[in-house]
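Only one protein chain is missing from this complex, and each of the others stays in its spot.
Labels for the chains are A, B and C, by order of writing; each one numbers its residues from 1.
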Amino acid sequence: MRYSGLRVITEGLFGNRGWRPAWRDPAPKAEYDAIIIGGGGHGLSTAYYLARNHGLTNVAVLEKGYLGSGNIGRNTTIVRANYFLPGNSEFYSHSLKLWEKLELELNYNVMHSQRGLINLFHSDGQRDAFARRGNAMINQGDDAILLDRDGVRDLLPYLDFDNTRFPIYGGLLHPRGGTARHDAVAWGYARAADKRGVDLIQNCEVTGIDVQNGRVTGVQTTRGAIRAKKVGIVVAGRSSQVAAMAGLRLPIESHILQAFVTEGLKPVIDHVISFGMGHFYISQSDKGGLVFGGDLDFYASYAARGNLPMVEHVMEAGMTLMPMIGRARVLRSWGGIMDMSPDGSPIIDKTPVDGLYIDCGWNYGGFKAVPASGWCMAHLMATGESHEVARRFRLNRFATGHLLDEEGTGSQHNLH
Amino acid sequence: MRIDGKGRIDRTRPVTFTFDGKAYPAYRGDTLASALIANDVRLVGRSFKYHRPRGILTAGSEEPNALVEIVGPANVTPNTRATVQEVFEGLVARSQNRWPSLGLDLMAVNDLAAPFFSAGFYYKTFMWPRRFWEGLYEPMIRRAAGLGRLSGRHDEGVYEKAWAHCDLLVIGSGPAGLMAALAAGRAGADVILADEGAEPGGRLLSDGDAPAWLGEVLAELESLPNVRVMTRTTVTGAYDDGTFGALERVGLHRRPRPNLPRECFWRIVARRSILAAGALERPIAFQNNDRPGIMMAGALSAYLNRYGVVPGKAITLFANNDGARQTARGLMAAGLTVSAIIDSREDAPDEPGTTVHKGAVVIDAKGRHGLTEITVRKGAGEFRIATDCLGLSGGWNPSVHLTCHLNGRPRWSDDLAAFVPSEGAVPGMVAAGAANGSFSTHGCLAAGLAAAAQSLAALGMTVPEVALPAAEDAPYRLSPLWAVPGRKRAWLDFANDVTVKDVALSAQEGYRSVEHMKRYTTQGMAPDQGKNSNVAALAVLADATGRGIAETGTTTFRPPYTPVSIAAMGAGGRAEGFAPQRFLTSDQASRDRGAPMIEAGLWYRPGYFPKPGETTWRQACDREVVMVRSSVGVTDVSTLGKIDIQGKDAGRFLDLVYTNTFSTLPVGRARYGLMLREDGHVLDDGTTARLAEDHWLMTTTTAAAGLVMRHLDFVQQAFCAGWDVRFISVTEAWAQFAVAGPVARDLIASALGHTPGLPFMGCMDVTIQGVAGRLFRISFSGEEGYEIAVPTRFGEALFRDLTARAETMGGGLYGMEALNVLRIEKGFITHAEIHGRTTAFDIGMDKMISPKKDCIGKAAAARPGMTGPEREQLVGLKPLTDSALTAGAHLFAQGADLTRENSSGYVTSVGYSPTLGSFLALGFLRNGRARQGETIRLVDRLRGVDVLCLVTDPVFHDPTGEKLRA
Amino acid sequence: MRLTCPHCGPRDRREFYYYGASEYLNRPGPEAAPDAWDSYLHLRDNPAGVTQDLWYHEQGCTAWLKVTRNTVTHEILAVEAVAGGTK
Partner (left out) sequence: MPDLIAKPALGTMPLNLGQIVLTEAPMLETHSIQPYPGQEKAVSKALKEIGLAFPKPNTWLEKAGLRIVWTGREQAFLLGGVPPAGMPAAVTDQSDGWVTLTLEGPGARDVLARLVPLDLRHVKKGDAARSGLGHMPLILITEAPDSFRLMTFRSMARTAWHEIHDAMTKVEARRAAS
């Protein structure tokens, strides 16, 4: 069933009784051409692009909980293409282009809002680093504008320019950066994949990966064994556990990242803003809540909840940067489990097991990557070759020293 | 309407407040909600989506409707619960989310379009044309959404954060909490009793007239030095290992006073805790159940008993349990009319003094701005009752929220038709009383005592004698009723305008998991966080999907329990409080000379020292560079990290942490060292001097001082704990000044009274004007350079002394800007170059990795990707024409398209060199060392710079180092 | 979250710096094969359950600590000084 404004009106006139389920609830079949483990954003988009780009529709997505139950529904919804290292630049650029057509592609309004993202800087050195980044973005074909202090003040007059510990020197504006409605991305891909014949199987936990003679043959699940010659692991913070089922040890550590939302407020912040002297980034959702976050809690964890020191740090950063938000009240905080890699960049690659593929290491930048990650993972699974915009996301790059370390913090998983 | 003789308000202290510009009388002790009720104001807010007129639903922090803006002298606080805000003289409140006024809200047109605003409608439309989203649809949606308004002005209010530690934290001071605190207090435990309310007592203050024993218990608690009663304090979050967050409303209930915090965010650390937070009454969904005048039955009791007000003259009640009878009796005892009780249970008991309609339900309510009439269905018949106030009771939900904060899932109790806490969900926490599903007062008292006994046993303390006061012990009888079937909208989540239909539609569309339903409908995501509606919504979902409630499960409650202001949790961060400030001993002297002070990490360092007539920083910087190159300059370098290292294994230790060898360094000499991270990238650089056989002084960069200390601690404790090596930071103990330039030696000689005769990279103890200090001959400028260090107390004096001497020699002070140009001219690197991605190979120092020994980072630096022509290598760049350069520019081969693929490097540092009369840059260029002599295009598209540059060696000035060694 | 430092006693998490898995203690020898270094620097068991990792009492006694704890429940099972400790 196609969604449109006209359909909303006609259904409304007839009591909204005609809406049908967004996706089927199929029982797992005994065999598929390909299995995607993980029904989050990346897994669902992988399944969608397998069907759409490669005609592979005999595909199952196995999700241990409900669709979109992981980080796709626990992030701060930021969409951007402002990386500067070759390898990352082209990938996120590709992703942003997919975002820009996503509503029409999926026939689902994911509310992608290109309201502009501003990274603030607070020293000459930071400005130089952001200039390098901005130039890389332009060279890639994306957009960037370097703002001086007055330029920032014109856009964000409510920041504290006068009485603050780390004065604002300027900002790098990425006009095409913005936000999207996170859950809608999962649901949009799920509905579109389902429509192309993909089986989305919820409450189906993978308990084992069957490997014979170095080749994957299928998976064991809480709903029985399922055979497949191609299996993709797309499970973010749970990557280590699932990969271990196939005897693999990954360069991944799982960490908590907290995020926060306030009670609804009338429009007051029109951009995505990121502070440069302490992790803090903020935007306002269409519903009116201020959505913001900071850095990891920094210790390995699967608890999906955080502790107070980072909460307080984030709030203190908010108060020094934009003290006008002081009287907004935090309504809810939550934590996601981040698959942190040793250089802060992802992995989309084959594994030493034939037919077993992995897509992980999204650190805390996975949301914006959802379209391109699915696109490239589907390409890899369908063709056996890395997609050209993901060719540096190799599993062995840590061993070889071909790193993609945007933060420059080195092989310590929690620092990216 | 105010009722004589009832309530705990102070009738001797009348106050006046305003709401939407109109002044009203009230008493000290009123909340804004009770004061509005006393003045017969029924309409206080508008709903989120449909802008429906709304009144007051509850008497607590769970209020979904009565959210207002509080207007203070300096700023406005949106989304304040009228049910929590206490009234004081001069309080100004106004309604929110309405335009132009509360009575006439044009956005209420949404209510008429409701059929098209079904759950998730926005996911299905507004997609075309694409560019209309940011331009039209989204701004429209944003303007309509949201509740209160931030003023946009800085919040200059006073806030604080504090720590409290105790043996036992008791959360809630109702009957269970009081008994627990009393028992633990008598046992000698350090107790914190925290309660959200303005006075302790909880439901004892609301259910009826407070019992006499309450005062005695409170007096005893007050008298116990080990018991701390914290009122107006909401425990908002449970965190790991007995840590709790709590918000105290310190000054919000009174006229602002200078320095008195508005709020305090507490971190309470407790060995054990008792959750006695009570229970929340739940509404029943039926058509138009959101009319102003419809209120929770328990809230009616609270308003009557605590504040002496009632919101109507002809009161009706709609319940599925016996609990509402207490409300009815209380009202009637106070002389008020209870027109009828509509009880959904066929076997409901009679109630003397009023009519009970058994097996009946309310199916509709009339009165857009205030309830006038309800329609009741009993069997096949329907009838109407005129009423201006309907009390609802759908049963009670234990306040399990805190038990969920550590991922615990509450347990469904069929008996109570409610979720109850799972035992052990928060380690060390025991739930007691209504929070644990024990609803009678006697049950709460007994449970509080039992919880105290359990907690005291765990603390190794003895339970004292505590006699339980006599109290009612009525059984809790209820027949679940969540939603009355009807054709029109029946509200579940009042605040977010989620109706029974929305939940059913969610299930119909396949959003059947409880999380999908929540996210699709926004159920429970409003300011009340679903406190009033989650369980009913689950029940409706369970019904729609044909599952039981237990199977459907519940969404998770996450901190905070009630919303907490960013200012409270971020107290201290405002303005300069965000991070400590570190000041040099020369700080005042530099400011006296007009130097702008620049943040360098936590330090402040002078940018440059302007002279009369200089109008730009560049003029000052150029002058200072020329001064250093031609005579002598003085600058404060005390921010560099200084680590004192001692022990007979210190040399060996240095060999391990540096790439190059130190153990062979003679006493009295210093050496430049390169330090790698274990992953093979450059961590830091600096000089380390050997002061004596077993005594060394390491210097780090300003930026990496803390990082290096932590790294050294790790290496030492993890890999060589048994070695004879000890180190400690002495950064703060020494003030250190660089003296550089062709006549630096003369200046040092004049200051010391003799010429030191120190070779390049030498170090020695000196006495300077009677003070024991250290002298190093090292240079970051390329000129003959010294660094002289004295104990910090003498720093300012020495700085002024050196400055005066320099000035008599034609020299003077130089700042960070000149320092930067000087080091660029010499090709010296800073963290602009060693930015965490560079290897020793990249900066041309791979030869410094000694092949003769192991060092941290050596193995990883040998990975194939860490060296080779594909890597970007440090080069110098000099424009072919007289052009400005910018750091952050990228490098391209001439003729290449400006694409990512063709970018072959970037610029890290630039400066104008008055020495060479040209801009100079350092940067990284792919295979750069082999490309010296090439012409390359430097392009900064952000700033429109496009300059051809010569690729050179990074050392522009005095490449052979003659001046250094002079 | 609180850790009981063997020197300082129970302290709030904010006093500590976190490094990573205790694997960092098992530094391969200078002659070790590249695989050993890859494993040491990058590969992790990353258990959902009991793990051992390294914390630094930075705003305290500056001891490096090996902490045994549960990554799912956040329960702290043991804290010991990496260098052994003086008590």
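Convention: a residue touches a chain if its C-beta (ideal position, glycine included) is under 8 Å from a C-beta of that chain, and two chains touch if they have at least 3 such contacts.
Fair warning: this is a prediction, and the values are worked out from it, not measured in the lab.
Visitor: Which chains here touch the chain that is missing from view?
Guide: Per the touch rule above, the missing chain touches B, C.
Visitor: Have a look at B:Ala210, B:Met332, B:Ala733 or B:Met764 and name the one touching the chain we're not showing.
Guide: The missing chain is touched by B:Ala733.
Visitor: Determine which one of B:Ala82, B:Ala542 or B:Leu798 touches the chain that has been left out.
Guide: In the complete complex, the chain left out is touched by residue B:Leu798.
Visitor: In the complete assembly, which of B:Ala113, B:Ala386, B:Val667 or B:Ala721 touches the absent chain?
Guide: Going through B:Ala113, B:Ala386, B:Val667 or B:Ala721 one by one, B:Ala721 is the residue touching the chain not shown.
Visitor: Can you list where subunit C touches the absent chain?
Guide: With respect to the unshown chain, the touching residues of subunit C are 7-12, 14-15, 57, 59-63, 81, 83, 85-87.
Visitor: Quickly run down the residues of subunit B that touch the omitted chain.
Guide: So the residues of subunit B touching the missing chain come out as 158, 160-166, 190, 250-251, 254, 257-261, 267, 269, 572, 577, 579-585, 602-603, 644, 646-647, 721-724, 726-734, 768-771, 790-798, 801.
Here is the rule we go by: only the chains that are shown with their structure count from here on.
Visitor: Provide the C-alpha centroid distance between subunit A and subunit C, rounded to the nearest whole angstrom.
Guide: Taking the mean C-alpha position of each chain, the two centres sit 29 Å apart.
Visitor: Just how far, in Å, is the C-alpha centre of subunit B from the one of subunit A?
Guide: So the centre of subunit A lies 22 Å away from the centre of subunit B.
Visitor: Specify, in ascending order, the residues of subunit C that touch 2 or more different other chains.
Guide: Answer for subunit C, listing residues that touch two or more other chains: 1, 12-13, 17, 19, 34, 41, 73-74.
Visitor: Any chance you could list the residues of subunit B touching two or more other chains?
Guide: In subunit B, the residues touching two or more other chains are 239-240, 243, 267, 406, 678-679, 860, 863.
Visitor: Of all residues in subunit A, which touch subunit C in the complex?
Guide: Interface residues on subunit A, with respect to subunit C: 238, 240-241, 244, 249-254, 298-303, 307-309, 342, 398-399, 411-414.
Visitor: Which residues of subunit C touch subunit B once you look at their complex with the stated criterion?
Guide: Within the complex, subunit C touches subunit B at residues 1-2, 10, 12-13, 17, 19, 24-25, 27-30, 32, 34, 37, 41, 54, 56, 58, 62-64, 73-76, 81-84.
Visitor: In their shared complex, at which residues does subunit A touch subunit B?
Guide: Counting only subunit A, the residues touching subunit B are 3-5, 7-9, 11-13, 15-16, 19-23, 25, 65-69, 73, 86, 89-90, 100-101, 103-104, 107-115, 122-123, 125, 127-136, 138-141, 144-146, 158, 160, 163-167, 181, 183-184, 187-188, 202, 262-268, 277-278, 284, 286-288, 303-305, 307-308, 311-312, 314-320, 323-334, 342, 397, 399-403, 405, 407-411.
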